[in-house]
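Quick one: the structure is below, and I'll ask about it shortly.
The complex appears here without one of its protein chains, the remainder shown in place.
As written, the chain order gives the labels A and B, with residue 1 at the start of each chain.
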Amino acid sequence: MEYLELNATSDSFVAAVDDMWVLNATYLVFYTQAGFCMLEAGVVRAKNAKSIIIKSIIDTAIGSLIFWAIGFAISFGANGNFFMGLSQFFLIGYTNLTFFAYQWAFSATSITIVSGSLAERVHINSCLIYTVVMSAIIYPFAAHWVWAQSGWLRKIGTNGIIDFSGGIVVHMVGGAVGLVGTYIVGPRIGRFDSESGKPKPLPGHSITLSTLGAFIIWYGSYGFNTGSTLGISGGRIEVASRSAVTMTITATASCATTLLAIKVYSGKYDVAKSVNGLLGGLVASSASCSMIEPWGAFVIGCVAAFVYLGSSHLLLKKRIDDPLDNGPIHYSCGVWGALAVGLFATEKDVNKILILRNPTHTYGLFTGGGIEQLGVQLLGVAVVTLWCVVTATILFYLMRKFNVLRIDPTRELMGIDMDAGGPAYPNFQNI
Amino acid sequence: MEYLELNATSDSFVAAVDDMWVLNATYLVFYTQAGFCMLEAGVVRAKNAKSIIIKSIIDTAIGSLIFWAIGFAISFGANGNFFMGLSQFFLIGYTNLTFFAYQWAFSATSITIVSGSLAERVHINSCLIYTVVMSAIIYPFAAHWVWAQSGWLRKIGTNGIIDFSGGIVVHMVGGAVGLVGTYIVGPRIGRFDSESGKPKPLPGHSITLSTLGAFIIWYGSYGFNTGSTLGISGGRIEVASRSAVTMTITATASCATTLLAIKVYSGKYDVAKSVNGLLGGLVASSASCSMIEPWGAFVIGCVAAFVYLGSSHLLLKKRIDDPLDNGPIHYSCGVWGALAVGLFATEKDVNKILILRNPTHTYGLFTGGGIEQLGVQLLGVAVVTLWCVVTATILFYLMRKFNVLRIDPTRELMGIDMDAGGPAYPNFQNI
Partner (left out) sequence: QQDDNVWYDSSNIPSYATAKRINQILDYNWVLRSSYLVIFMQAGFSFLEAGMVRGKNTKNILFKNLITTALGAIFFFGLGYSFAFDQGKNYSNSFVACCSFFTLREEDYYSWVSKWAFSSIACTIINGSVSERTKMIAYLILNSIVPSIVYPLVAHWVWNQTGWLYQLGVIDYGGAMVVHILGGSIGLVGTIILGPRLGKFDLETGRPLVLAEHNIVLSSIGGMILWFTFYGLHPMLFGIDINKGVIASRGAISTTLSGSISMVTSVIVTLITSKKYDLKIVINGLLSGFVAASSCAGFIEPFYSIIIGVGSAIVYLSFSKMLLRYQVDDPCQSASVHLANGIWGSICASLFSNRDLVDSVYQNRTNYLSVIQGGFKLLFIQLIGIGATIIWCVILKRYQLLRIDSDVELTGMDIRHHGGAIGPYHRPS
């Protein structure tokens, strides 16, 4: 407090303002942890509320420590080759702490997504294991390939893969790992009728909590999507305001479309699904938000709603039980958002983003930039999906093999909170 | 927006941006009020939820008014001597409103901590009294001694006491006053077995609420700890980024250590205690966050977990009932954080912070800076503790004497919410 003296030159001042922008965005992204925690807590049943919270805390705390120690060096360490970064473990010798903090918050988000998919039926212990693997291996490699300047997906084609703020790296990775996990764990007891196989609803214990969570995530997403400009000087603030506008339009369009589609289809207004539609829209916008026109954002949002609803329906048909619909939201909408870059990106904006290279003439298919970028995005999506599916399958298969994954059925019926020192709401009666 | 012609000179930008940074941080610090409120509400039983919220809101409102009228003048008023500031009551003649707003938010945090320690067994009225005393006397003097340029602890030794963002002034003061209060009020009915004296759990009514509160406090702490640079120009943004990174590492390390220690010790995952571990880490980082390396932050966090667990255990042994563990979290971890400055501060960073003076060669013991700073920190901790204990003892002793402190036993069993217009959840059945 009152320790520092002013000693500014105008050069460092611009850099300071840029860092300020990124730091503020970082705080917002860390705050989405609160949003995810509340969302997950609201969607599970009261008997599992405490355990999902503890998982969410473990994710954040341990995931952050591992990413600091190992993950960041693999993603962005100096002397990286096409495959991985190789130095600066434990941040030793690394100076750009602002950038680190921002990336750190991103990795925490990706890891948190997984715990939602595994809700209500896995050991709390298991979360320690997958958090470590996810933040030390699965996420960092994907981040290196897609984001680091030396990453191999970054060097393909004219522009390389474009993922402005984590549609592929954060959402797709988190969603895919979760989806594999939920498939290997199997559905919750009582989710599908044992005879007919029809899904039966297992409603969450507090829709208010999950709505609160969604609103916090929405708020945090402004940091998530607009902070990726990594500064505001040199025209980047326009990129940030474009991102804020397009992200809002995509999210609200997706929310409204979901709502109306369900109303038309079933005659009810469904809060939980509308909230998910909103989140799906946010996810779909993250890869592309800085490079599209508002009309493109609107189309992306409307389509995202059907992508979400369709994949959610498909999962139920295949009897895969994803309690929070994290697969449909983060994986499917993440894929759609990544492809949308190849469909809707405009020439002007792509050139603004990719300021490093010569003016490019490869951009969105629908905006007249040819099919190449779409191909590159498709390739990237396929590669990242494959990477996640392979590593996650090995991980969860081994965990199942050593019996540290699924909780036994009596425990599951009683609620996992018994392992976490009693029920979450001791003053109220569960029914 | 559309109103203004642009005509600014480059000096004024720098000042404006610095102010903007501090203002944003101020808002975040005020937001921690919401966090503390939710944390406290979740940890008490349902029958006392409403009253703790009222106390928390009244604290904030009345504390703010008193600090504006009296407290700030004592802390930072012009013409101060070594002991106290003497002018600019009611802000008359004071122009640096940004600095005031920031200090204001800090004082509100310190006061709120006390209400948690006194939860579930004192009159709502009593909070009016201790809020006034705390914000007019106890907090301002401590702030003057430690933070104001003329304060006497600031002038001791080579560097003076170093408390970068309130580990001593905010957390230790709040925690110590609360601890004295909870000792004088005595334990809640039913907390200790009347025969054996063993503690019995009185679990809070909503772990989701208290987790939400902790996450909000975490988010707000980014304002709390990084805003203390009071600006971003002149290299201060690097200090801020460093603070953000080290604070996150300390908090997550403390959270993870608490979680694992309890798991090893009792075989259970304990959400409430892990959340407290997180908060303990945040507290431990506030004095030192700008002057340590990430590895130092990690060590501080791991130790903070044991400091928290140890003091919490000690309190129970001495049959002192601190419902929110505010004493262990804010006082003990605050003390540890203050000492950590004398242990882990690095030469480079201390010189960056203390830019006002000549290069100093006194810094952390473990980083090779000799033992002097540790001695100064120890002295400061002792002085502030003594000040808080003496004033708080007088205060609470007088309140008990005039019978405005503890509620009568029937009321306590029924719940204080009866005084606040009925139960907090009229649609639900309490058990």
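Keep this in mind: contacts are C-beta pairs under 8 Å (C-beta built on N, C-alpha and C of every residue); 3 or more make two chains touch, one makes a residue touch a chain.
Fair warning: this is a prediction, and the values are worked out from it, not measured in the lab.
Novice: Give the residue, chosen from A:I156, A:I184 or A:A256, that touches the chain omitted from the document.
Specialist: Going through A:I156, A:I184 or A:A256 one by one, A:A256 is the residue touching the chain not shown.
Novice: Have a look at A:A105, A:I137, A:V283 or A:I353 and name the one touching the chain we're not showing.
Specialist: Considering all chains, including the one not shown, the answer is A:I353.
Novice: Among A:I207, A:L365 or A:M418, which residue is in contact with the omitted chain in the full complex?
Specialist: Of these options, the touching residue for the absent chain is A:I207.
Novice: Considering the whole complex, not just the chains shown, which residues of chain B touch the missing one?
Specialist: 1-6, 8-10, 12-13, 15-17, 19-20, 23-24, 26-27, 30-31, 33-34, 37-38, 41, 49-51, 53-54, 57-58, 60-62, 64-65, 68, 90-91, 97-98, 100-101, 104, 124, 206, 209, 212, 419-422, 424-429
Novice: Residue-wise, where is chain A in contact with the chain that is not depicted?
Specialist: Counting only chain A, the missing chain is touched by 10, 14-15, 17, 21, 24, 28, 45-46, 75-80, 85, 96, 99-100, 144, 147-150, 164, 203-208, 211-212, 214-216, 218-219, 222-223, 226, 228-238, 240-242, 244-245, 248-249, 251-253, 255-256, 259, 268-271, 274-275, 278, 294-295, 298, 353-356, 428-431.
What we mean here is this: only the chains that are shown with their structure count from here on.
Novice: Between copies chain A and chain B, what's the superposition rotation on C-alpha atoms, in steps of 5 degrees?
Specialist: Roughly 120 degrees of rotation.
Novice: What is the distance in Å between the mean C-alpha positions of chain A and chain B?
Specialist: 33
Novice: Under the stated contact criterion, what part of chain A meets chain B in this complex?
Specialist: 1-8, 10, 12-13, 15-17, 19-20, 23-24, 26-27, 30-31, 33-34, 37-38, 41-42, 49-51, 53-54, 57-58, 60-62, 64-65, 68, 90-91, 97-98, 100-101, 104, 124, 206, 209, 212, 419-422, 424-429
Novice: Mind listing the chain B positions that touch chain A in their complex?
Specialist: Its residues touching chain A are 10, 13-14, 17, 21, 24, 28, 45-47, 147-149, 162-166, 203-208, 211-212, 215-216, 218-219, 222-223, 226, 228-242, 244-245, 248-249, 251-253, 255-256, 259, 268-272, 274-275, 278, 294-295, 298, 352-356, 425, 428-431.
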